[in-house]
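Omission of a single protein chain aside, the complex is shown with its protein chains in their original locations.
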Amino acid sequence: MNPLRKIWAEGRTSFDAFLSIPNSWSAEVMAHAGFDSLTIDMQHGMMDFQTTLNMLQAIGNTDTVPLIRLPWNDPAITMHVLDAGARGVICPTINSAEEVEALVSACRYPPRGFRSYGPLRATIKMGPDYAKVARQEVLVFAMIETANAAEQLEAIASVPDLDGLFVGPYDLSVSLGLQNLADIYDPKLKEVLDRILATCKAKNLIAGIFTGKMEDAKTLAEWGFQHVSHTHDSAMLTEIAKAKVKFLKNL
Amino acid sequence: MNPLRKIWAEGRTSFDAFLSIPNSWSAEVMAHAGFDSLTIDMQHGMMDFQTTLNMLQAIGNTDTVPLIRLPWNDPAITMHVLDAGARGVICPTINSAEEVEALVSACRYPPRGFRSYGPLRATIKMGPDYAKVARQEVLVFAMIETANAAEQLEAIASVPDLDGLFVGPYDLSVSLGLQNLADIYDPKLKEVLDRILATCKAKNLIAGIFTGKMEDAKTLAEWGFQHVSHTHDSAMLTEIAKAKVKFLKNL
Amino acid sequence: MNPLRKIWAEGRTSFDAFLSIPNSWSAEVMAHAGFDSLTIDMQHGMMDFQTTLNMLQAIGNTDTVPLIRLPWNDPAITMHVLDAGARGVICPTINSAEEVEALVSACRYPPRGFRSYGPLRATIKMGPDYAKVARQEVLVFAMIETANAAEQLEAIASVPDLDGLFVGPYDLSVSLGLQNLADIYDPKLKEVLDRILATCKAKNLIAGIFTGKMEDAKTLAEWGFQHVSHTHDSAMLTEIAKAKVKFLKNL
Amino acid sequence: MNPLRKIWAEGRTSFDAFLSIPNSWSAEVMAHAGFDSLTIDMQHGMMDFQTTLNMLQAIGNTDTVPLIRLPWNDPAITMHVLDAGARGVICPTINSAEEVEALVSACRYPPRGFRSYGPLRATIKMGPDYAKVARQEVLVFAMIETANAAEQLEAIASVPDLDGLFVGPYDLSVSLGLQNLADIYDPKLKEVLDRILATCKAKNLIAGIFTGKMEDAKTLAEWGFQHVSHTHDSAMLTEIAKAKVKFLKNL
Amino acid sequence: MNPLRKIWAEGRTSFDAFLSIPNSWSAEVMAHAGFDSLTIDMQHGMMDFQTTLNMLQAIGNTDTVPLIRLPWNDPAITMHVLDAGARGVICPTINSAEEVEALVSACRYPPRGFRSYGPLRATIKMGPDYAKVARQEVLVFAMIETANAAEQLEAIASVPDLDGLFVGPYDLSVSLGLQNLADIYDPKLKEVLDRILATCKAKNLIAGIFTGKMEDAKTLAEWGFQHVSHTHDSAMLTEIAKAKVKFLKNL
Partner (left out) sequence: MNPLRKIWAEGRTSFDAFLSIPNSWSAEVMAHAGFDSLTIDMQHGMMDFQTTLNMLQAIGNTDTVPLIRLPWNDPAITMHVLDAGARGVICPTINSAEEVEALVSACRYPPRGFRSYGPLRATIKMGPDYAKVARQEVLVFAMIETANAAEQLEAIASVPDLDGLFVGPYDLSVSLGLQNLADIYDPKLKEVLDRILATCKAKNLIAGIFTGKMEDAKTLAEWGFQHVSHTHDSAMLTEIAKAKVKFLKNL
């Protein structure tokens, strides 16, 4: 079973980081850092499919769960990364239940969906019974990051075989017209987060979220988010490298 | 003129980091962090020539000076990275003046050396007069990281057209049979460092060194090292990622 | 003229294999094995466009005809692989005549379709008259692998400028709700195969099919399939490597 | 500010070339040739995203403005190349105002569009204020290369936040049913070009065009096209290499 | 401890295959086939360092032991692949004890050898104590494949810290001037094999060998070879693909 489900079943929070460096070595380094999962960010990260395959293989050297943030709600790439062994996908910019239905259909084998059969690396990595366990194995998250989505929460969350909602607080702030990006204490954003948490609870979905601020990551877990992604590898590299330069040069 | 020479002429220390992730995007991220130079580590880093070319192009988006730690004292790769636009090389495991002579000869055009003419990217990047300025542009460092080298300092430092010595304190500690690796306060290592500094001063060479400890980097600069490399990108990534996991999981 | 058309014109069956290893060397090895054509599988195989280009170049060292299984019915990648010199495409998961029309339109130059002009490698490889011969040169197959498609056969097969139907028996079995995957003797599957053969005959289309079983490949040719793909390179590698291990270890 | 806007503001014509060789070194060579901008051709050129990133980094060594011809009107790749630092996009095969609206929406941040926030390389390259200046920085061109588009000029040009029209004369000739491709003196093609120029003037849009003929490039600039792309790198390579062979072999 | 040592300690034979396809996916497929180890062939295989790194990561998804056949007795690449996590090296064309000494020195840390310290991936994969266990972890094989080597067996086998001899029967046959390549029943070749086996026994070294013939692999194990490599991935692919074509086309 997908180890993330075990964490959630035990009432714990899974902590995740995004990968934006298109490289298998940095991915393997990150996979040894202790995160429960890593999300290869094919939307804003600098990778495409070929590099993503190498990154999945690198992460496969550890028990860290590899997820993919899809570039878009496109069945071709969705099915391709699942065949390559991704254990879950996070789809950006979901605006409606129809879009979730399209996403879920691409991720599930018939009769539920139209995922095409050919899980080459998924089978080699997860076993010959992959097709049978794929429904449990493959996590499907819909990103809530637009005002539209915030209004359609009930419908979005009601699509069968979706596993969770995942908040993109930067885009959501922009879409809500907020001044400060991803300020989780901003009442308007907070109100949406609360509704997302409540909806997830009601619909038995996992509530996930991304944050660039480390303190917020803990707070969000306390608020009830069960899957919290804190920043990405190139942001971490920038943060530590700049801190070192500042120290070394007495800036 | 190579910007590092300007820093040294002003009596300042240049601060550098090594790159071990074989990727142009992480290299570009690092190039924006504020280091004076970056050293692509073709010895222990995970890259080869093709990736190194892409990394040189990435660093070329900034004013950061790109250096190469060579995989070995091999004229083929030495000349290749210089043609690709490296502005200096650091050669590992130098044991004698003869080895320095071989290194310098591979880096300098005739009559001084035997570098072959064909600076494709070097010319495009540094101008049509590249061949004329190459002697000043291209920095050549010999690594002092064996007991042998520590005994041959005078001879090594006397080879004409060498620009500096660069200490590899880990290998040097091992070679000296020291218990603690790279402990700059260990009297035996300290004695060698002092002699290297004195030799550099006497021979008008730049004294460079690598260190994995941030505090040591400053100390080494105070002791007189003019070019100090503090750790590498994948070590930085490990450091910050593990710190984040520790915080998030209350470890 | 596309050599496959010559084979079919002579009443012979073309035998093909799929390529799922994203590599030009394994592709060149396969291209020397004697198959009439090779299909680079961009759907379930592990390659994307850049590797596909290299594989097309590798196959170009032989007379083997390079085909592409598209990742999806997407005009961007369809036109891209044709520009790169693919001599035919097989489009997965066709469900309706409208989808075939979209596929054919992406593959044919105006006035029939909307393929954009810029056949860089196709022209260099197939000659300056490429645009004129492209209609004959480029084979377009629609995959029949859903129950929907099986019901729409007549309409699907009637779209002008389609060259053939290609059966995906695994997905088709799943979609038909059959217990055993790709069992060509299963009456329900057999009935669909018969109708496909009859439709192809009536509409003057080529009947193609994939099978993972070598014996079935011959049987299917006898039943009338003119283009039979038998398994893919990584499946072959698994098959022979496991057989060798079994022999060596007396398993 | 995007340097192309400065050129146009001064009433000058920007000269551009397309890149079809999927390589960062040839891109850097081209970036030093003196063109005002270079357009990485992801439609007919042989590259995909990963190579495009490297090419953007290579061009970033110079002041040449990097543009992208998109493979298709697909928000995923459009947003991805903008995040990677492209300073403008040219979208092929636009047929209607609705398609322009989709294109523009993918290129503009809310509230105008739905571009998702995460400009990793764009920010590192163009500064922390990127989001604020993105509207001015990012150029959006709609390609006019079908008879449909030629009839919808007024509507297409009226979509807010579009920056220019870009003529694809080869596809346009084909679509208009003309015998000679891209003959700018053909009255039927000329008539459309005139209307495009007039429409651009009326709507305050930039008029751009591609041409394979060097003399035509100058003529088109005189006719009023403000952004003229003359051929692509592999065509140039073919032209000069064949000329050399002809001379050397007295052909 | 290196799992191969465990196999040998138990008196069993380890069975291995070479990898000549420069690709991480085919490597992962092979790693699931059941061989005890896989040898990435950097000499005659089509890979270089960057691809080798990806292949090491792919094999790392399984318990299969990754070895490297070095391109040559060159300390740069030897140390590089060990840093990248290879658990053993096989060095071609050894002709003398001096050459073995150079090989072993490059593979062992001081004081035994001069391997430079920086085991980036080796440490991440094999643990923080890597430096301490490296002597046991890293297997060093010298290839016996020249008449010279056959005459120097005693001296070659006496170099301390070598782990085994590995016979290259093709080159050895050529070098011995034999008509049939790698015919293990040829008395002249057999005589050398017997001496190698005896020498290994006397010196407590592992006797390894490559063979292209599956039956010979078993025979060689019975003769006393403890590590037997049977052919490589692209040869396997050729074998099975040609067999399939033969069957399908009734050849």
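Think of it as A, B, C, D and E in the order they're written, each chain with its own count starting at 1.
The rule is short, and it goes like this: a contact is a pair of C-beta atoms (placed from the backbone, for glycine too) under 8 Å apart; a residue touches a chain by one contact, two chains touch by 3 or more.
Nothing here was measured: the structure is a model prediction, and the numbers come from that model.
Undergrad: In the complete complex, the chain left out here touches which of the visible ones?
TA: The omitted chain makes contact with B, C, D, E across the full complex.
Undergrad: Among E:28, E:137, E:171 or E:186, single out the residue that touches the unshown chain.
TA: Within the whole complex, the residue contacting the unshown chain is E:171.
Undergrad: Among E:37, E:51 or E:226, which one touches the chain that has been omitted from the display?
TA: Going through E:37, E:51 or E:226 one by one, E:51 is the residue touching the chain not shown.
Undergrad: From the listed residues C:54, C:116, C:175 or C:231, report the one that touches the chain absent from this view.
TA: C:54
Undergrad: Taking the full complex into account, what residues of chain D touch the chain not shown?
TA: 15, 17, 20-23, 25-26, 29-30, 32-35, 46, 214, 217-218, 221, 228, 230-231, 233-234, 236-242, 244-249, 251
Undergrad: Spell out the interface residues on chain E facing the chain that's missing from view.
TA: Residues in contact with the chain left out: 20, 22, 41, 43-48, 50-51, 71-72, 74, 77, 92-93, 145-146, 168, 170-171, 174-175, 177, 181, 234.
Undergrad: Can you name the residues of chain B that touch the chain not displayed here?
TA: Interface residues of chain B facing the absent chain: 48-50, 53, 74-77, 79-80, 83-84, 109-111, 114, 116-121.
Simple rule for what comes next: only the chains that are shown with their structure count from here on.
Undergrad: Provide the labels of all chains in contact with chain C and in contact with chain E.
TA: A
Undergrad: In the chain contact graph, what is the shortest path length, in steps, from chain B to chain D?
TA: Minimal hop count between chain B and chain D: 1.
Undergrad: Would you mind checking which chain's C-alpha centre is most distant from the centre of chain E?
TA: Between chain E and every other chain, the largest centroid distance is to D.
Undergrad: Taking each chain's centre as the mean of its CA atoms, which one is most distant from chain B?
TA: C
Undergrad: For chain D versus chain E, what separation do you get between their C-alpha means, in angstrom?
TA: Result: the chain centres lie 53 Å from each other.
Undergrad: Give, as an integer number of Å, the spacing between the C-alpha centres of chain C and chain A.
TA: Centre-to-centre distance between chain A and chain C: 34 Å.
Undergrad: Where does chain B touch two or more other chains at once, residue-wise?
TA: Touching at least two other chains: 20, 22, 25, 29, 32, 46, 234.
Undergrad: Connecting every touching chain pair, does the picture come out as line, ring, star, complete or other?
TA: other
Undergrad: Could you list each pair of chains that touch, in label order?
TA: A-B, A-C, A-D, A-E, B-D, B-E, C-D, C-E
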